[in-house]
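The structure that follows is given in the form of structure tokens.
Of the protein chains in this complex, one is absent; all others appear in place.
Residue numbering begins at 1 within each chain, and the chains themselves are lettered A, B and C in the order written.
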């Protein structure tokens, strides 16, 4: 089961609404279960955070957990965690990458936000991620 | 003068409407004048064309002409054009990458479509590109 | 609003003057708002610092803050900041990358210096960055 564009668009729009309500210039990326981009919006953020948003979403979906959970796992490995962070073209393990689940609880993709504080990015990503739960 | 998200979103939506009217599963990317992603939609295309759409848009904006015009220039160099195609992280010079101009005729970004025939991709990209002209 | 060559050349020359007055062999790079090179001078520095100068300037402009400010933000993320450093083709977050603003306070590009101490590189970059402020 993989997210389709209609669903990705709904998730993205829910996150855009949240970002606008917080008045934060973020980038938001939605990826499918293969980590490939489905939908993206750069709400006039600086361009440096585009890659952050995409990497957060990819990190979440490629391990099946939110980016900060993978962060906790990897930081537990101490020095050796760098090898993991460098894997897969580069992970990003701060909050703001959230898996998207369908009504049955299956992961269908992930959404990543960057440009705000980690709390804001997490809130923005979750606004999009929870709409099918 | 650089495209903002509101404009990028309008251009993307116009291209999405065109793609839906043609019933073609494409990916569509909008980039700013620096070639950085502003908005993206994968209308349930195969994921291989995501990079095509992005590279078409980038090729258009980095040379200030539509992707197929750069294609004509490069193919005129024959064998030696291969080095140009490999530049800048890889160009894509088939139709479907179109510069976006504002009402004053200034380039503010570009839009790329991939997944259809070259005629369809060009038509889809142009539907989004012309809305500010 | 993007820096033009005339402006980039003026900024570069102001930084070159400062570097010569300090008698430090540095490399100095000026980029536009998209992070693309506008002007560059290698004042007989070792070639290893060319990439440092370019990455400092890019880091500044892609996040809209001086490189060391981005450094403070990223180091605040501790271990997880490593993923951010690896983003965007590699950031460089030590002092010496400075945004260039026009008289209206808008960012029009950035300038990066490398080859001296961080204090010297910062002083050299700022000499060029402040000439339009």
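Note that a contact is a pair of C-beta atoms (placed from the backbone, for glycine too) under 8 Å apart; a residue touches a chain by one contact, two chains touch by 3 or more.
Predicted model, so just to flag it, every value in this text is computed and none were measured.
Asker: Write out, one label after another, the shown chains that touch the chain missing from the document.
Answerer: B, C
Asker: With the full complex in mind, choose from C:32, C:68 or C:126 the residue touching the hidden chain.
Answerer: C:32
Asker: Mind listing the subunit C residues that contact the chain we can't see here?
Answerer: Residue positions of subunit C that touch the missing chain: 4-5, 8-9, 27, 32, 34, 36-44, 47, 50.
Asker: List every residue of subunit B that touches the chain not included in the displayed model.
Answerer: Per the touch rule, subunit B residues meeting the hidden chain are 34-35, 59, 62-64, 70, 77-84, 86-88, 91.
We adopt the following convention: only the chains that are shown with their structure count from here on.
Asker: Between subunit B and subunit C, what is the separation of their C-alpha centroids in Å?
Answerer: One centre to the other, that is 31 Å.
Asker: What's the distance between the Cα centroids of subunit A and subunit B, rounded to whole Å?
Answerer: Taking the mean C-alpha position of each chain, the two centres sit 25 Å apart.
Asker: For subunit C, give me the residues that contact two or more of the other chains.
Answerer: 34-35
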